[in-house]
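The complex is shown incomplete by one protein chain, all other protein chains being positioned as in the whole.
On to subunit A.
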Amino acid sequence: MHQAALLGSAIKDAQHYGWNISQPVHHTWSVMAQGVQNYVKSLNWGHRVQLQEKKVKYFNIKGSFSDPHTVRGLTKAGKEIVVTADNIVIATGGRPKYPMHVAGALEYGITSDDLFWLKKSPGKTLVVGASYVSLECAGFLTGIGLDTTVMMRSIPLRGFDQQMASLVTEHMESYGTKFLKRCFPTKVEKLENDRLQVTWKNADLDTEETDSFNTVMWAVGRAPDTKTLNLETVGVKTNSETGKIIVDANEATSVPHIYAVGDITEGRPELTPTAIAAGKLLAQRLFGQSSELMDYDNVPTTVFTPLEYGCVGLSEEAAVQRHGSDNIEVYHAYYKPLEFTVAERDATQCYMKMVCLREREQRILGLHFIGPNAGEVIQGFALGIKCGATYPQMMKTVGIHPTCAEEVTKLHITKRSGLDATVTGC
């Protein structure tokens, strides 16, 4: 759906590049949704085929522990299935949270679990929350032409580099997404015309405000799906605050033969490829193929907001906290993607920074990149950082011209110098 929004921008760009497109240009939600859903279904099928090929038994049941080696559950048809195993891996993931204290939240609101499966356009939408889920969804809804508002209580993208997070939201504002900052909802009511009336508090002005929307989406975080697993009976410990399962470096829970991977585990990044890698490595260790542990450091990730944000390693804040601001050097640059010039697109928020140790070798601690194709750009550099890349090594790498990624190899302005970090010319 992010791609659908990007294509909306492409249609605008195309006109600057000589393509004659007569107005008006419309977007039809159902066509997009159908396309996306078909593809997702094909993946579901693919996974089933894979399990089949691998001779893995698959049960479509909601399982829970009855003792440390036994899992039971009911099929859709109501038949009870009981399975026993030597080792058990819990990988039940997380589901979006609802703010239960907000009246009407559950009744009238939806979450990202629903959004992608909507048959009709959500129309004027309020997205509550400032997580990456919130910003990504609000971004593509804006991009396909919907009136979209994000309501956030405090900071955007908690846990991510905050300078980058501000650039991301700043860009979204110029892109057309509305923001209600320092606001939190108090109730949702259904009006006679089927619209949803949302009331919220503005913490800055200490006022109560209200507006009506077609759709209200909660993106206030995800909660681990542990409650129904009956973990207490078997003695698997969870963090009482987050509900997540506590695991060691080996992914083992407090019960040695029960393991957990993915979003359900305490203190791990909630990312698909990390879960995949952790699961694979766990299986290899369990069956004597390897002793390698999952390395959760330097995991790259990308937020697919309208202007994408990719990063790997430490945020500037974390680097300062860990090493002290005197011991880190931050190289940064604003740049303009070549394709933006002819398209007359604003590149104010296209920015990158590299956080390095200041000592002689200048090992790279973190790399942050905002711009088109951020994920593609970051992946290779993530490897470099894994290989212990230093700032001088990065500078010795010849750029590929003309790309956005080449700007990384040209970073030379330090934040400390206070010099203008705007890149000019080739």
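Simple rule for what comes next: a residue touches a chain if its C-beta (ideal position, glycine included) is under 8 Å from a C-beta of that chain, and two chains touch if they have at least 3 such contacts; residues count from 1.
Keep in mind that, in the parts below, contacts and distances are computed from a predicted model.
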**Prompt:** Can you pick, from "Thioredoxin reductase 1, cytoplasmic", "Cytosolic arginine sensor for mTORC1 subunit 2", "Malate dehydrogenase" or "Proteasome subunit beta", the UniProt protein name of the chain not displayed?
**Reply:** "Thioredoxin reductase 1, cytoplasmic"
**Touch with the omitted chain, as defined above, among A:E189, A:D225, A:E266 or A:E339** = A:E339
**Touching the absent chain when the full complex is considered, from A:G8, A:G109, A:G262 or A:G366** = A:G8
**Asked** Any idea which of A:G235, A:P256 or A:P273 touches the chain not displayed?
**Response** A:P273
**Touching the absent chain when the full complex is considered, from A:K41, A:K62 or A:H101** = A:K41
**Prompt:** Which residue numbers on subunit A touch the omitted chain?
**Reply:** 3-4, 7-8, 10-11, 13-14, 16-33, 35-36, 38-39, 41-50, 52-54, 58, 60, 144, 271-274, 276-277, 280, 292, 295, 299-302, 310, 338-339, 341-342, 373, 375-384, 386-389, 393-394, 396-406, 408-409, 424-426
